[in-house]
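One structure follows; several queries about it will come next.
The complex appears here without one of its protein chains, the remainder shown in place.
The chains carry the letters A and B, assigned in the order they are written, with residues numbered from 1 in each.
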Amino acid sequence: MRLLAAGLALCALLNAVLAVSRRQAPAVDEVGIRLDERGALESAALFGVGMRRLASDLGIIRMLLYYGGEEDDLPVGQDDGSHDGHEGHRHYGSFDPEHPERHYGGGRYQRLGPMAMRILDLDPSFSYAALFAAGALAFNLNRPDEALGVIDYGLKRDPKNLQYQRYAAAVGCHRRGNPEEVIRIMEPVLLDPDCPTMIKNLLAFLYYRSGKKDKAVRLYTDIYENTRDQGYRDLARRMLGRLGAG
Amino acid sequence: MSALSFKGVSKTYVSSHLGRKTVSRGVSDMDLEVRPGEVFGLLGLNGSGKTTTFKLALGLLSPTAGEVRVMGLEPRDPKALAAIGFLPELPYFHGFMTPAESLRFYGRLSGLAGAELEGRMAKTMERVGLSRWALRPMREFSKGMVQRVGLAQAILHDPALIILDEPVSGLDPLAIKDFRDLLQSLNGQGKTIVVSSHSISELEKLCHRVGILKEGRLARVLEQKEWSKGLEALFVDTVRPERLREGRG
Partner (left out) sequence: MIVLALNHWQENLRNRFFILALVFSGAVLYLSMLMGLLATDQEVRVLLDFGLSFIELLGLAGAVYAASTVLLREMETKTVYMVLTRPVRRSHYVLGRFAGIMLSAGAAMLIMSAAHLMILMLKGWAWTPLYLWALLGAFLKVLVTASLALFLALFSTSVLSSLTITMVLWSLGHFLPEIRLMARRYGHDSSLLMAPLNAISWVIPDLQLFNLRDRLDVPAHLAVSVPVGSWILYAAAYCAVWLTLSALLFRRKEF
């Protein structure tokens, strides 16, 4: 027992030295350690084995599957008035493919924003999650206020991230129905290796709508050749066919 | 100087469980001298203290009282350990290891290396009859073969004192004879051998002297000439004299 006591005392001393020299592991914020109601056990388990980043990875997988699939929020049998959109999943209201910026309406994929914010709680540097969700909310689901809420959440954790500022500006322009301005603001995002395919797809569509056929063809070709999402590849192929370049 | 000496040695085991202490005696007040170059046998019932005696000699246990010396040195002294070869009861080797690999390992631990080690290995395996199986995994070996590997690791480094705990336990008669011949050959080279066994006949054939342990005490030490009419009767007489009295009565 004396040996055990000696060991514990020495460990305490080591930890004290670490604390005094301020070399301890970075502190966590209280928001980060909150357990999400839908994944409490999973989060706790992953935190317990030191896999915080993995928790955020599972979060993004879950979010992409959620957004990429059929919603299960509606009671069975209720007509949600939805239809197929150019994103490959259902959208709501009367869809006009020639005027996508006017439409989308409705409050579907309600958990998209909260899911993205949860991912940021786990990994504040995982801006892809926030930018993807903000882009989907603003440009596909026509919920710009929610999109700005997600961007704001990301900015609080990463104030120097220029992409958040760019997306916020683009959302503003999209709200005002100014697709040319959206293109101008979002074009530099294409250079980011982490640019979500969804944003590429949006810009390609805006190019197509504004008659910039060459740029549209280039971007759809890039999507078709490089994305791992089969939905977007199929969509790109269809659009390239429509553009006469497939 | 004795090869092995015990002076007033006692070993007490104390165990506690849920606050209750249990004290048991391993050996009590043992005085023993093993002369250099002799074969000394240890005989006793189960629990009489044979293994405790060996462990005290090897430094695996420390005496509660008294003094143990090996070649005049403390048992844990590296020089003492270098001069000892030990074969435990039922030695264990990993099944996927070969005799050559095991001997190489133990030889290196004894400070052997290079060509000297390889030479000793070859010679030792030849001696114990393992040369043909040097490169076979030991999972294929019979009990007798494993025992040979055990003996090989005990004599590989040419120790002056060889301690063997039940070396012929579970062996067939031919293997027993081979073992005995080998031990006699080693003794012929001047090695001191201390051996314990339940086989009284083996000790009769092998030993110069036999010590009989009873309840942790060295009850009697017999010279070879004393058991010319049979060691068994003397052993029984020592460990259960009341039976003799009943017989007479």
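The rule is short, and it goes like this: a residue touches a chain if its C-beta (ideal position, glycine included) is under 8 Å from a C-beta of that chain, and two chains touch if they have at least 3 such contacts.
Note that the coordinates shown come from a computational prediction; the quantities given were computed from them, not determined experimentally.
Undergrad: Quick one: which of B:Leu4, B:Val27, B:Leu43 or B:Leu61 touches the chain that's been left out?
TA: The one listed residue touching the chain not shown is B:Leu61.
Undergrad: Touching the absent chain in the whole complex: find that residue among B:Phe6, B:Phe40 or B:Phe86.
TA: Only one of B:Phe6, B:Phe40 or B:Phe86 touches the chain omitted from view, namely B:Phe86.
Undergrad: Can you tell me which of A:Glu42, A:Asp158, A:Glu187 or A:Asp222 touches the chain that was removed from the display?
TA: A:Asp158
Undergrad: Given the full complex, what residues of subunit A touch the hidden partner chain?
TA: 3-4, 6-8, 10-12, 14-16, 18, 21, 23-28, 30, 33, 47-54, 57, 60-61, 64-65, 123-125, 128, 132, 158, 160-161, 194, 196-197, 227-229
Undergrad: Tell me where the left-out chain touches subunit B, residue by residue.
TA: 55, 58-62, 78-79, 81-82, 84-86, 88-94, 96-97, 101, 105-106, 108-111, 150, 153, 157
The working rule: only the chains that are shown with their structure count from here on.
Undergrad: How many angstrom lie between the CA centroids of subunit A and subunit B, rounded to a whole number?
TA: 74
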